[in-house]
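Pasting a structure below so you can have a look.
For this view, one protein chain was removed and the others were kept in their places.
Presenting subunit A:
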Amino acid sequence: MDAIVLQILNGLDKGSAYALIALGLTLIFGTLGVVNFAHGALFMIGAFCAVTMQRLLSLSHTVIDPTQTDFLGNPLQTKVPYLASVFGAEGATSLIAWSVPLSIILVIPVMLFVGWAMERGLIKHFYKRPHADQILVTFGLAIVLQEIIRAVYGANPIQSPAPPMFSGSVDLGTYIGFQANAVVYPIWRLVYFGFSAIIIAAVFAFLQFTTFGMVVRAGMADRETVGMLGIDIDKRFTLMFGLAAAVAGLAGAMYAPIVSPNYHMGMDFLVLSFVVVVVGGMGSLPGAVLAGFMLGILQGFASMNEVKAILPGIDQIVIYLVAIIILLTRPRGLMGRAGVMED
């Protein structure tokens, strides 16, 4: 029992990331009808926003302290972050430690801008071209973005730790009546799950309860009619692209403490997210979220030793296996409409 709970929890954080990326992909596909292969790159840029935030906060200047000497006998030089002059030494250290959550304020404007620039600068010209062309050009863009990041930040993963308050693990099992140390879970992953739940809820609420969201949903259902009613739907769809980019970026930034950001993390997530979208059903937002969590948890279960003993290697392929079965038996996915993208 405790093993099962642990695997469900293990699936949740991966599932959260899949769900957030798939949600963004589906938003773009549902509104603009574009298959965006660069979405993984947006996730990666988000993660590197967290790295940038950390670097920005720790920008320092060198202070010479004449009262102390280093081991060579010269006056001691210490690096003091600029922040220290405003918040004091203690405050600066704790601010730097909180750089990952703080990066949210950097991620949102950056990603909105990146999304807007992508849509206006590139994707706009591909609405009338075949889906294969859209896949190819965004695939090329993904390569370019990933290489730019590599040129700037180098090829090695960059550690970006969670705030000290959330690092370490919590013994969840004791709260729900298991033995001690049966279900130990890193706190940050819980935070990530909660964060993604909030984001998903916020996106749905935005679409469901605001006038803007209502118009966007109407545009997703019938773009032409909405246009005839005198609404500039293109402008709103551009904004939705920015929003989708921001969701991917937030997912990436908060994921930085779980997997140290490296330049190819986007590509690694991209394939899985596409599988998630297809399993959930092309163009269905709830389907994307559901499939994201479902596949994450399935992957968790498949890596249990008991399961691996029966079906060796299943943990590596379970997602693809599910995708193949779903595509062959129920091509519209779990919650999608029939006939989307079948040509």
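Definition applied: contacts are C-beta pairs under 8 Å (C-beta built on N, C-alpha and C of every residue); 3 or more make two chains touch, one makes a residue touch a chain; residues count from 1.
Criterion: contacts and distances are computed from a predicted model.
A.B. asks: Given the options "Amino acid/amide ABC transporter membrane protein 2, HAAT family", "Ribose transport system ATP-binding protein", "Acyl-CoA dehydrogenase family protein" or "NADH-quinone oxidoreductase subunit K", say which is the protein name UniProt records for the missing chain.
C.D. replies: "Amino acid/amide ABC transporter membrane protein 2, HAAT family"
A.B. asks: Which of A:Leu56, A:Leu112, A:Leu136 or A:Ala197 sits in contact with the chain that's absent?
C.D. replies: Touching the chain that is not displayed is residue A:Leu136.
A.B. asks: Which residue numbers on subunit A touch the omitted chain?
C.D. replies: 35, 122, 125, 128-129, 131-133, 135-137, 139-144, 146-148, 150-151, 155, 267, 271, 274-275, 278, 282, 312-313, 316-317, 320-321, 323-324, 327-328, 331, 341-343
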